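A single protein chain has been omitted; all remaining protein chains appear in their positions.
Chain lettering (A, B, C, D and E) follows the sequence in which the chains are written, and residue indices restart at 1 in each chain.
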Amino acid sequence: MRVYRRETFNAAHRIYNPKWSDEKNSDVFGKCSNPNYHGHNYKFEICIEGPINQETGYVIDLKELKKVIQDEVCERFDHKNLNMDCVEFANIIPSAENISIVIWNLLRPHVNMDLKMSVKLWETEKNSVEYDGK
Amino acid sequence: MRVYRRETFNAAHRIYNPKWSDEKNSDVFGKCSNPNYHGHNYKFEICIEGPINQETGYVIDLKELKKVIQDEVCERFDHKNLNMDCVEFANIIPSAENISIVIWNLLRPHVNMDLKMSVKLWETEKNSVEYDGK
Amino acid sequence: MRVYRRETFNAAHRIYNPKWSDEKNSDVFGKCSNPNYHGHNYKFEICIEGPINQETGYVIDLKELKKVIQDEVCERFDHKNLNMDCVEFANIIPSAENISIVIWNLLRPHVNMDLKMSVKLWETEKNSVEYDGK
Amino acid sequence: MRVYRRETFNAAHRIYNPKWSDEKNSDVFGKCSNPNYHGHNYKFEICIEGPINQETGYVIDLKELKKVIQDEVCERFDHKNLNMDCVEFANIIPSAENISIVIWNLLRPHVNMDLKMSVKLWETEKNSVEYDGK
Amino acid sequence: MRVYRRETFNAAHRIYNPKWSDEKNSDVFGKCSNPNYHGHNYKFEICIEGPINQETGYVIDLKELKKVIQDEVCERFDHKNLNMDCVEFANIIPSAENISIVIWNLLRPHVNMDLKMSVKLWETEKNSVEYDGK
Partner (left out) sequence: MRVYRRETFNAAHRIYNPKWSDEKNSDVFGKCSNPNYHGHNYKFEICIEGPINQETGYVIDLKELKKVIQDEVCERFDHKNLNMDCVEFANIIPSAENISIVIWNLLRPHVNMDLKMSVKLWETEKNSVEYDGK
């Protein structure tokens, strides 16, 4: 049984590899590398997989998962500049792929290790990524 | 190849474990346990997996699957109180998880056993579950 | 200039006119009149119309409007039975039309009278209503 | 008859009144005033009102309107920082309200003056604004 | 008070003016004029405006409106070729604008003349039209 909880945060970012020249960044990443940043309404969904607790009918209490997600992810990233404000991206390019890994790593310690976990993240309605820890 | 069919029903429910005191129900389930019920527009999607029939280009005729879903699920649960009106939940807490299992069990006999089946159910836009029979 | 804020609540209700026999209620309202209630994920959007404040660039501060909407509408109706739990519907049939009027009346005193206000309410994805106080 | 065309752009911004202290900006605008910006997937829809051309069955050729919208709005604002990169907001706070006015002003000269025009802009799924030139 | 009901139909069409040469049709309408047709999932919403009936809490019974819409619009146009199969478009270019007028004319006789009526039609998620009979 899998259960899903969806949340959002709004943030600025740019795709920029500091080991490269500005020219190469611009060549590879195009407008995603705009020096003054751009931004997105990020939408993400946490999937938890495991057995149903017969006493509650729940795999996990979504009220509690919601609180963890808000404390660990939304509070941290909402209305922030991922490159400038967020230590999690100090050495990592804030691509959708890497954001999903960072979210997975932030939440994993708060979810029982008997439960599997994955993260789906939409950067736009057309572009999304999914990470399950592997 | 997987094919999907989505439908909806609107129902009232409450999350309540009859083996527990009202106080414990309220402590654990919060407002989801409100004695006079609340309700949802449930959205659900049936996934059928199997080979394509070369004569039709179909895995399964969605016109027929649609009819089975409406007869077995929508007719049964639409505009009902899951706790009070539906014998399927007489001994089962109508959590999203358990509703998806009940739907899976209702539909499984109507779909060829050579085809795999799973159910995704959205209780709200933010909360959903998925069950594949295991 | 118009600004809009959308919120949701999940509630149970039934359409029932106490002046009519059960039979007439059933004839007129069909399954919407099921005695044990059914429910919906109500989605609603408040529209505020007025001039822009040059100092803020806002017609109204949506942070504040959001708080008023949550206190006056969501807290009151979320995870409730509109017929049984909500005094606002003691003498009013909780049709989508009447729910939109009740929401308008609850919010109107909290919004500057120089600003026009209207309410759009979706009972399902397919059925919705709109009320502007007239 | 009204016709509508919807497009999107992704941009960074902050709500900041340069005549105020940083403290006052923070008090009034909260996290929307974060100095390092945040961002949104802006979605906007242009509405054009007028009679149908009997020869084409169109009020306006949406292929042409689409091109104007992309050239005048999307190219200008997509993957930009509205405060830093866009001269249109040099002296205007880039609130959703003001962005909709800027879009209206950019497009108005390109649409026949016999046709009415309005702009709806969604900053998030929950927050939106609408401007018709008045 | 306004109430809305949304439905869909799936149809083929082409934009073609029989008074013009094929070349001019192609010049003006581009790929929308492809001789072998293309198609859309049309989504449309009927808006009815009027007073609330105090006995029912309804402006209009949406169950009945739904039935009229299905009989008069969906049955007529669903899985059809608008140009070839539908007499309503024998002398009218099936642009979104004209389809909305045809729908309005089909439904108007079935709705009490004391109630105002309008039609919104989406040809794609990005292109839509609205007609109110004027």
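As a working rule, a residue touches a chain if its C-beta (ideal position, glycine included) is under 8 Å from a C-beta of that chain, and two chains touch if they have at least 3 such contacts.
Please read all numbers here as calculations on a predicted model, not as lab measurements.
Chain B residues in contact with the hidden partner, per the touch definition given at the top, are 1-7, 52, 55-59, 61-63. Contact residues of chain A toward the unshown chain are 15, 17, 19-20, 28-30, 92-98, 100-101, 125-131. Listed by residue number, the positions of chain E touching the unshown chain are 8, 10-13, 31-32, 34, 36-41, 78-81, 84-85, 124-125.
Methods note: only the chains that are shown with their structure count from here on.
Chain C and chain E have centres, each the mean of its CA atoms, that are 29 Å apart. Shown for chain C are the residues in touch with two or more other chains, namely 125.
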